[in-house]
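Partial complex: the chains shown occupy the same locations as in the complete assembly.
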Amino acid sequence: MMGYLFQGWNCRGPAKYRDMLLDTATEEIGHVEMLATMCARLLETSPVETEKAANDGGVVGAVIGGSDTQEAILAGMNPQHAIVTGLGAAPRDSQGNPWNANYIVASGNLLADMRFNVTAESQGRLQVARLYQLTQDAGVRDMFSFLLARDTMHQNQWLAAIEELKAEGLEDTPVPSNFPQELEMSEVAYRFMNFSEGEESKEGRWASGTSMDGKGEFEYVAEPQAMGPEMDELDPPVEPRLYSTPKQPMPPASS
Amino acid sequence: MMGYLFQGWNCRGPAKYRDMLLDTATEEIGHVEMLATMCARLLETSPVETEKAANDGGVVGAVIGGSDTQEAILAGMNPQHAIVTGLGAAPRDSQGNPWNANYIVASGNLLADMRFNVTAESQGRLQVARLYQLTQDAGVRDMFSFLLARDTMHQNQWLAAIEELKAEGLEDTPVPSNFPQELEMSEVAYRFMNFSEGEESKEGRWASGTSMDGKGEFEYVAEPQAMGPEMDELDPPVEPRLYSTPKQPMPPASS
């Protein structure tokens, strides 16, 4: 939701991309509302809640000073749902880490960002599919079937946008395609380097044949060699007033 | 570096993918070393350092109690390079945020992860290209030309791996392709929903034609309607012992 909003607001490309980003960003606000509502409803009717009705000590009691094992069983519930949010949803992951903007990608380069988006929808659909398998609750599965379908659409949507960007000549592999490729060290631009034990990696599509961007030939280097000159030592004597350890004892620094 | 290591260590797919991931993870350890060395060398010979030789108060002095404006000029230098690391590199971004594993993606699903990897190399090459434009230093540009070329290879490499996974029938769009698609709400699986003002988004590839996975037809919904039943209110009275605000005043909760 936040990523698509910022990609849309920062978009300087053709209007259809900006509008499309803001369409889907708006949809995602709704998805967050759906999830928050689901959390609140499940907390209302969870076995934990039922248990608490019959048992004054309750679930968090088990953690603090509960007196029997059965209460401890229920302690798998996130205690902050009782103590902090009063059985409401919180913008945190299942381990209590707050959502944060570290994950937001909005680079201004639409191909780079659309690749991020197709990734996000892939990880997202994968996680919903796993969750689907792990519950039998019909209402929850019903909502997941909606989210799974929307993630199907969104994977297709960002892949379509990638095709469109290429077809319109706006961007291509390697991103950014507008950087003059003669300025990169071309002899290593299509070379696969075998740095770990074993050579199974030689069997893959990435080790031979035309490169995916059609601009080179993959080459497999079984024993990559250091290319630069021998690394000189970090020569200059350390700055005495910063007290890093030198090669030889030094007189005290004046102040 | 950390992402490829964990993807490789956790890989249960064919050996060539695991080996390939660990090859490139190992290469990335070297890239971090190159960058750390570059930072240390630039700090040794930067104008800041030169300035300091001639001026006892120095750069950080400008921040703390410096006496003239010229020192303040240099305060754009990250003071932690002098105070915390002694002119060495630190695993932090240009704003001082420490690197962290929030960014590490290793889901076990190789297509989902390869899509992340192609994204990472796209954002990475974009950032190096921008940095290239912003410096005239020949040594720095030389190292960037190497990194740009390797990012070209890596974008191609992960795209090739994506093709290979599809060709071998291991995974496909929509990820995860093994989830039975009849369980998702198929009527919304290929529908583009126009939720923001304007209909420029109708002009894109994502709004009509066969979907990218070949399994549906894109459809443009100009005025999407709510599909579920009217949202009931969150009905049950609030749990009195958690002191959330109810619809009506309630008697005090017993303890």
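For this structure, a couple of remarks:
A and B label the chains in the order they appear, each numbered from 1.
Operating definition for what follows: a contact is a pair of C-beta atoms (placed from the backbone, for glycine too) under 8 Å apart; a residue touches a chain by one contact, two chains touch by 3 or more.
Since we're looking at a predicted model, the values are computed, not measured.
Here 2 identical chains are displayed in place, and the whole complex they belong to in this file is assembled from 6 copies in total.
FYI, only the chains that are shown with their structure count from here on.
If each chain is reduced to the centroid of its CA atoms, subunit A and subunit B end up 6 Å from each other. For subunit A in complex with subunit B, the touching residues are 8, 15-20, 22-27, 30, 37, 40-41, 44-45, 49, 52, 58, 82, 86-88, 100, 102-103, 105, 107, 109, 111-112, 115-116, 118-119, 122-123, 125-126, 129, 132, 145-146, 148-153, 155-157, 159-161, 163-164, 167, 173-176, 179, 181, 183-196, 198-206, 211-213, 216, 218, 227, 231, 234, 236, 238-239, 242-244.
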